[in-house]
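A single protein chain has been omitted; all remaining protein chains appear in their positions.
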Amino acid sequence: MTTRTTLSVLLLGAGLLLAGRTLIAHHAFGAEFDPNAPIRLQGKVVRLEWVNPHTWIHIETVKDGKPEVWMIEGGTPNTLLRRGVTRETVKVGTEVIVDGYQTKDHSLKRANGRDVTFTDGRKLFMGSSGTGAPKDGRDPGEAPKKPGGR
Amino acid sequence: MAFTQRSGIKVLAGAVAAAGLASLALVTLQGQAPAGIAKPWTMPRTADGKPDLQGTWSNATITPLERPQGVSNLVLSEAEAAKMEKATADRVERLNQDSDPNRPAPPQGGDGSTGAAGNVGGYNNFWLDPGERVAVVDGQFRSSLIIDPPDGRLPATTPEARARTQARLKMMAGRGQYDHPEFRPLAERCLLSFGPTTPLIPNYFYNNNLQIVQTPDHVMILMEMVHDARIVRIGGTHVPKHIRPWMGDSIGHWEGDTLVVDTTNFPLQQPFRGSAENLHVIERFRRVDANTINYRFTVEDPTTFARPFTGEIPFRATDELIYEYACHEGNYALSNVLSGARNEEKRLGTKK
Partner (left out) sequence: MIGSKAVREISVAVITAAVVAIGLWSAMPATGQSARPARLADGRPNLNGIWQALNTANYDVRSHSAKAALAFRPGPVVPVPAAPVIAFGAIGAVPGGVGVVEGDEIPYLPEAAKKQQENQEDWLNRDPEIKCYLPGVPRANYLPHPFQILHSDKAIFFSYEFAGAVRNIYLKDPGEAPVDSWMGQSAGKWEGDTLVVTVTGMNDQTWFDRAGNHHSEQMKVVERYTPQGPDHLWYEATIEDPGTFSRPWKIRMPLYRHINPNARLNQFKCVEFVEELLYGKFRKTAQ
């Protein structure tokens, strides 16, 4: 490898060191959203993008009498799909409340879904039982099995 | 380590293999036998007599990679393990409670959340699926995945490795981590997942699922994220040094009933704890019952780590499906991060 190649290779990913990243380099919410731009929105779901790495919930709100569509970032849909959630679970037109922070790019109407709920406060995508039922099929009221799943 | 060596097993005829398959499926779906009624278990085998590692497995666990400070033993008591699992379950229950519909916007200046949540509160806990169970290996509840060094923590790095890190930091002087896509983590660029795929350490967030398909010549390990299929060439030799695929280059062989996979040729761009050029990972897959593969990995790189380290992770059979994780195609996040940095520089008039 030439010296220049070595240098350029060393530079790649070197930004990680500045960010102080450890082994588990999860998506950097702090890199995308602006802690100085909090938002609270209430509106109707107009579109659900069931995509990775993040689901995007499009919400139409009203601002100064005019409709405004915001994109709200969620998590991976795969987790929800395994819990029985489908594209039918939250229908277009559902009213939701979102609090979060706008993207650092203020030209975009996008925010993180810090907390996304129905209008009665229930979390948007609960497990099908609604109480975070364990995935091993055990009834939530049943006494826990031995730890480790054995 | 208690497992029987089975040499000289006759190759099963097709019909017998099919019957074995059917009974295996029954055992897997029924789950564990009630205590005291031991179901005799025989190793399921492929037509060429090798242990059958195929299926969908989860490596999710609440046992951390490194032993927490203040915990000296590798093995936890049942009570300690139960306590850990209850704490996790309680936390999930708490975070699933209803919110106040009249809640205001979160605080100006950030909500104080740390780690991945990045002072903006991340997103709801229902998106996560980090695991619910303490890792059990050979009947032991484990306090860490790392078993060697004996303190369960990563070994020290070498002076050479520290010098390399310093050199990189120096080169980044005057540059920002949001200046170019190449400075972002591979996961944010959708090039690889945010946990390593070699070795197969869980990421403690979600989608900790893998599928194994096995033929006499190849073993394919699919990680759900980022639809990464690692194809191990059984009896193969490594590719030339200048060829460095993102997950490294894997070759394998059988030692009795254990599949041994040897991986080198890792890319230089995202080191594993500082190790890249000379990173060498040895993985051992051993099926121990109907629902479990014991996975053991050793990482060595004398130019980075003062000594090799070894970990053990139970892979648990699951009948859940792996879904497509098409990351790049929906990657609004990367463009948001980069355009956000540019927008912020303009708004705040920052030079850097």
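We call the chains A and B, going by the order they appear; numbering starts again at 1 in every chain.
Here is the rule we use: a contact is a pair of C-beta atoms (placed from the backbone, for glycine too) under 8 Å apart; a residue touches a chain by one contact, two chains touch by 3 or more.
A quick note: this is a predicted structure, and the numbers were derived from the prediction, not measured.
A.B. asks: From the listed residues B:115, B:150, B:216 or B:302, report the one that touches the chain absent from this view.
C.D. replies: B:216
A.B. asks: Return the single residue from B:179, B:262, B:277 or B:300 that touches the missing chain.
C.D. replies: Looking across B:179, B:262, B:277 or B:300, the contact with the absent chain belongs to B:179.
A.B. asks: Using the touch rule from the top, list residues of chain B that touch the missing partner.
C.D. replies: 11-14, 17-18, 21, 46-47, 52, 54-55, 176, 178-182, 189-191, 211, 213-218, 220, 222, 226-229, 231, 233-236, 239, 243, 245-246, 321-324, 326, 328-329, 334-335, 338-339, 341-342, 345
A.B. asks: State which residues belonging to chain A touch the missing partner chain.
C.D. replies: Contacting residues on chain A, toward the hidden partner: 50, 77, 81, 85-87.
We take it that only the chains that are shown with their structure count from here on.
A.B. asks: Given the complex with chain B, which residues does chain A contribute to the contact?
C.D. replies: That would be residues 7, 9-19, 21, 23-36, 38-40, 49, 51-56, 71, 73-82, 97, 99-101, 103-108, 110, 112-117, 119-127, 131-132, 134-136, 144, 146-150 of chain A.
A.B. asks: Which residues of chain B touch chain A in the complex?
C.D. replies: These residues of chain B touch chain A: 31-32, 65, 78, 81-82, 84-86, 89, 92-93, 96, 98-101, 103-111, 116-124, 126-129, 132-136, 141, 164-165, 167-169, 171-172, 175-179, 182-188, 190, 194-196, 201, 203-207, 224-225, 268-273, 316, 320-321, 323-327, 329-333, 336-337, 339-344, 347.
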